[in-house]
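Every protein chain except one is present and positioned as in the full complex.
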Amino acid sequence: MRILVLHGPNLNLLGEREPDVYGSMTLAAIDAALKAEGEKLGAEVKSVQSNHEGGLIDALHGAPGWADGVVLNPGGYTHTSVALRDAIKAIGLPVVEVHLSNIHAREEFRHRSITAGACVGVIGGFGWRSYLLGMRALVEMIHDE
Amino acid sequence: MRILVLHGPNLNLLGEREPDVYGSMTLAAIDAALKAEGEKLGAEVKSVQSNHEGGLIDALHGAPGWADGVVLNPGGYTHTSVALRDAIKAIGLPVVEVHLSNIHAREEFRHRSITAGACVGVIGGFGWRSYLLGMRALVEMIHDE
Amino acid sequence: MRILVLHGPNLNLLGEREPDVYGSMTLAAIDAALKAEGEKLGAEVKSVQSNHEGGLIDALHGAPGWADGVVLNPGGYTHTSVALRDAIKAIGLPVVEVHLSNIHAREEFRHRSITAGACVGVIGGFGWRSYLLGMRALVEMIHDE
Amino acid sequence: MRILVLHGPNLNLLGEREPDVYGSMTLAAIDAALKAEGEKLGAEVKSVQSNHEGGLIDALHGAPGWADGVVLNPGGYTHTSVALRDAIKAIGLPVVEVHLSNIHAREEFRHRSITAGACVGVIGGFGWRSYLLGMRALVEMIHDE
Amino acid sequence: MRILVLHGPNLNLLGEREPDVYGSMTLAAIDAALKAEGEKLGAEVKSVQSNHEGGLIDALHGAPGWADGVVLNPGGYTHTSVALRDAIKAIGLPVVEVHLSNIHAREEFRHRSITAGACVGVIGGFGWRSYLLGMRALVEMIHDE
Amino acid sequence: MRILVLHGPNLNLLGEREPDVYGSMTLAAIDAALKAEGEKLGAEVKSVQSNHEGGLIDALHGAPGWADGVVLNPGGYTHTSVALRDAIKAIGLPVVEVHLSNIHAREEFRHRSITAGACVGVIGGFGWRSYLLGMRALVEMIHDE
Amino acid sequence: MRILVLHGPNLNLLGEREPDVYGSMTLAAIDAALKAEGEKLGAEVKSVQSNHEGGLIDALHGAPGWADGVVLNPGGYTHTSVALRDAIKAIGLPVVEVHLSNIHAREEFRHRSITAGACVGVIGGFGWRSYLLGMRALVEMIHDE
Amino acid sequence: MRILVLHGPNLNLLGEREPDVYGSMTLAAIDAALKAEGEKLGAEVKSVQSNHEGGLIDALHGAPGWADGVVLNPGGYTHTSVALRDAIKAIGLPVVEVHLSNIHAREEFRHRSITAGACVGVIGGFGWRSYLLGMRALVEMIHDE
Amino acid sequence: MRILVLHGPNLNLLGEREPDVYGSMTLAAIDAALKAEGEKLGAEVKSVQSNHEGGLIDALHGAPGWADGVVLNPGGYTHTSVALRDAIKAIGLPVVEVHLSNIHAREEFRHRSITAGACVGVIGGFGWRSYLLGMRALVEMIHDE
Amino acid sequence: MRILVLHGPNLNLLGEREPDVYGSMTLAAIDAALKAEGEKLGAEVKSVQSNHEGGLIDALHGAPGWADGVVLNPGGYTHTSVALRDAIKAIGLPVVEVHLSNIHAREEFRHRSITAGACVGVIGGFGWRSYLLGMRALVEMIHDE
Amino acid sequence: MRILVLHGPNLNLLGEREPDVYGSMTLAAIDAALKAEGEKLGAEVKSVQSNHEGGLIDALHGAPGWADGVVLNPGGYTHTSVALRDAIKAIGLPVVEVHLSNIHAREEFRHRSITAGACVGVIGGFGWRSYLLGMRALVEMIHDE
Partner (left out) sequence: MRILVLHGPNLNLLGEREPDVYGSMTLAAIDAALKAEGEKLGAEVKSVQSNHEGGLIDALHGAPGWADGVVLNPGGYTHTSVALRDAIKAIGLPVVEVHLSNIHAREEFRHRSITAGACVGVIGGFGWRSYLLGMRALVEMIHDE
């Protein structure tokens, strides 16, 4: 099984950026933890980060053929991007949306997710563990099908 | 470690009620799976179900002293109950909100969660596995503290 | 045929409470009239009243197995209860929503019904006769199936 | 007693138009059933259909003097016509609003009724039987006065 | 100078309809008063009433060539008719909107006028005198041009 | 009979300020025209202008005892002042609201009048003649009582 | 193949009415151009204009049996008419909505189309050519079926 | 004179729950203070707490016959419960709404009170003293009648 | 201890203005009652009334140095004045907002208070006694600090 | 004449992506059809696709100098991109907006187009033919100038 | 060149009022700094402060004849005053709006400026330096004309 992990805008700054909100673990460390966990679950993991809405769409388009599913943290595009939502719908792979922080406990404009409606599920609020939980949920779901 | 699992309104009908939306597993089966998973994680698990908003509040109030954390599926109260949100805030325990279905992919009035803002995190869309993921997330979070 | 009549919050006060809005007939008298009408229509009628949102949900859950359909006056929960709406959907029985007063001619916040979307139909504005009309509609609908 | 039955826009197509939503009975058949029911109830029934908002208003204006009450299905004008609402108020006769389908279970823009606030009551969701129920409700109400 | 007076829906009922809101003077009496006032102002007056949105549009379309200006009471169409607004814009004559009642002191949905934005001015709240004031305003405005 | 004419904020600049919107006649000239018209109608006229919301309220409070009615142009306070609305209600005199421009044909935020709901009627869009029309309407209304 | 072209309110004034917005070509000239184009496409074309919402509904109801499709410019009813939308749905023919002007570049209240949701497609902003394009689109679509 | 004090959801946790928001005094201590103050005012005081919306409605229904008035803290139900509002209206006793915190200085969703519109008055922001002030206000109001 | 009582717009008319809404007691009588009550509580009381938003702000600015707290009835400015809210925040004294009527039981636009968010608490609905209760609440709060 | 055809996000997946919504024709096939049609119309056609909002803006910026007009399908950016709208305005070329599906018949958030207000016209709902119709409309419009 | 600096409500308290939000510099010190800067720029500077909406309007009205431009901090009136906006428009002088704090980073109700739409530009968030920047911007703009 192969899983694409897709990190949205500003996530490359993890560990430096507002650590009280997003935690102190770097993106590289998260990716390493995901790879390790993937091995346990029998899944090959590839991670991509982009600050570009179009870059994320390109990456999603590239997923079918290689990946069996996607773990996606759309960052700030969560609340604004219809194009990203369309891309998720378009590729026909299961996508799990994850967030480091609990978006419902932050500013009003973060309470609504446009992209989530096209995903199979959403996990948020558990820091870097949201990724681990999202990957596990995805792998189990794919096994079931 | 002890975990209270709290099931909200209509979840007692699981397996019978709209299986295309909520799956065909009964609540008893979910509770058994949670107990088994709890054992693996070194956690004692107790499950309570109530159709009453006040019953869920009472159960939350009873949690401190016994439980170290709560896995809560507020059902339809998710979108309407300020009183339940206040109860979550009041008890001072970590609470993880879980949903069987992906609320963002359903009717407009289900896209907003009033209770989630008082929880540590939210997991939804993975059927009965949302509970398993929620319990795991909770146990790991408590271990870290 | 068996019909459950379910009275929501404050309806136990009928006859005393704001008679200019809700009429001067007591709930007991309405229930007697419904029983009598039921006999004419060949239907056994059972009436339950609860001020508790959860109590109404419990009663709805208990309906399948005994009742062939439900006449429901959700009272003030009409405008606020997603949990009650979910219960109506969940039980798989035809439910007719009735109101004593015409909710469209009252305060703005009574113009919207959350529960009606899960019912087969709505009858309101005819005082206690709304119940009679609702029961008749329900009985004929069940006969047709 | 004399009852005017007033059918709004597109109801002349009944039986042909979207039978899954509106049923397969024609308007002529409904009118015949209403006449027959009227005889049982001791009421003379006259039916008028118009696709014109102004035609419905004209018909309402013509009702006093002949009719003792009106059964009105405003169709699509339900959700948009202040002029029709004013006409209902103006004629000083009891008017019962009926709908074939349950407007609360359809598109968002059908959930609000502008005309209902001027009527004595509303019945909807029971197909062509909504008319029968509406006529019966009206006749009983007029008898009571 | 020639003035068209255009009465919208339900105004044919004036004197009978809700006299506490609209006064007890009939439409014929108002038209006579307008004719008399017109004579004093050197203006020929013609009055038309229609309950049909399209009838009012037709009448407006017929105005250029005969009339120098229009006094229009759009009744309930005031709050809903874009087509009527377009007609006012289209004919290139000055149109004065009048209302018997003060729309700002009534239901919320009467506070907004869609048609007024295409008129030269609005007069409301003075009962049948709103027409007289509107005609006078119109005549003086035309004299000035 | 005595009429108070009350000019709101920025009306002291009339004739200078945006003449394409408000006309080229000065406030002094309008007041002179109102005095002259008042004489014809048998009414003594006093004019007051203030840029202060509180100044307008003070002037309204001073009206009873001297004036029989008030012609009020609330200017920009039309759309924002609950306190002015309360003052109109409080003094128990008939108040007619006038506007130079047609507020419905300008910016969205000018389409709503908070003060009009407490007045007997509204006249707007006729430039300085709105005042003349308002005074005439007021005088006739007072004569009728 | 036979195509009904249906012109809504105020379109009879084309060429006279606000030529900067709607162009200087008359409705007769447009109808002639449509007939000519129809001949090229092998389609018989019939044109009807009505200022009446109900008249447009009547015309739509008359279309099946004669026409294979409809080109409809609903004019001002575009933004307000649920009844017209219902009529489009009811007749079971493909309907193409056309607009002379680009409704998205005009007043806010013209940005939303209620009728478009029931049509197969929408074309607007190309002046009288919107009709030609609409007819061509319709003819090709019908050929494909 | 007899006064019922009714405490809504989560108030049983007073003293433990978020003391920076709600103060450190327990509910038992507040009830004792209210009893003592009642004695000074010549009023017998009974206190009831419930986390159930229906429980509060039941308690309100039981008040007439025993109590002369009610001091009610609806807690989180303040912002969501139409049923509770209806109960307040139904019992025909004066009810004073009290809040420990100043709801206007907290989250946006706490700024609106649905229940207050059915009460005689509201007091909030003074911690446990809000209850004392509410009881005093109630007693004086009853004395006046 | 010294208390400033600040009366907002239209309160100078108390006793004359809409006595069914605001009661029949004059402002002078209220001020006398407040002085008397102040003496009992050991507080010197000074009362100021202004119809000017700026006048109320000036009075608030003058409070520190003399007063220990303020009882403020912002009248109609309650619902519109950000500047007054800022002044309350700026002076660093405890301010209690009071209302004669229950603003939640009146027009929709009175349900929201802009100023209350900057006050320590709010009391409304008890007629002139709202002032007495507000003063008492303020004095006790200051004693506690 | 030269026409730039600009395809927005996800359109590279045409033929694979949700064929029931978007049709089964690939983007390459559409581009070929457009080239062929362009030849008939005497227009050279160049096609560009980008998933990047900025990429579409770059392409629009590059159009003047080469192209005489643009056919643009903004995809999901239709509903969210002010920057794209600004680019359309900035380049001073006629731009025609096209959509494969009828956006008015889909989710609520697709009913509003931000970009259309800066275009000359909009065509949607005709599948790949929307492009053909858009190119034809554009070519004729440029010929006319 | 002569510049009027106009300070709105509560700015007289600068240095005392919430120094963490507004800084610790007094208004007198700011005025002195502005005078000094004015001298460098060859501009005579006069400063006026008022807590009265009407006072600010009066001061703006007095500006033409003396001043060449105005630097205005409308304080809390920024978000509520249509009358002030009208005054800015009326005087025909360039007005620059300045704010000490960044209004976009504060409460939701401060994000909208009603007055800014009538100004030439806005500067905010730089503490007392916002005034210096505003004056410089104004002087350079006037020089350019």
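All chains are identified by letter, namely A, B, C, D, E, F, G, H, I, J and K, in their written order; residue positions are counted from 1 within each chain.
Going forward, contacts are C-beta pairs under 8 Å (C-beta built on N, C-alpha and C of every residue); 3 or more make two chains touch, one makes a residue touch a chain.
All values derive from a computational prediction rather than experimental measurement.
Note that of J:Leu34, J:Leu72 or J:Ala87, the residue touching the chain absent from this view is J:Ala87. In the complete complex, the residue from A:Gly23, A:Gly75, A:Gly121 or A:Gly134 that touches the missing chain is A:Gly75. In the full complex, subunit A touches the omitted chain through residues 8-10, 12-13, 16-18, 50-55, 75-80, 109-110. Of the residues in subunit J, those that touch the hidden partner chain are 52-55, 57-58, 61, 80-87, 89-92, 114.
For subunit K, the residues in touch with the chain missing from this view are 96, 102, 104-105, 111-113, 116-126, 129-130, 133, 136-137, 140-141.
Rule of thumb we're sticking to: only the chains that are shown with their structure count from here on.
With centres defined as mean CA coordinates, subunit H is found 54 Å away from subunit E.
Subunit H and subunit K have CA centres that are 47 Å apart.
Touching of two or more other chains is recorded for residues 52-55, 80 of subunit F.
Pairwise chain contacts in this structure: A-B, A-J, B-C, B-H, C-D, C-H, D-E, D-G, E-F, E-G, F-I, F-K, G-J, H-I, I-K.
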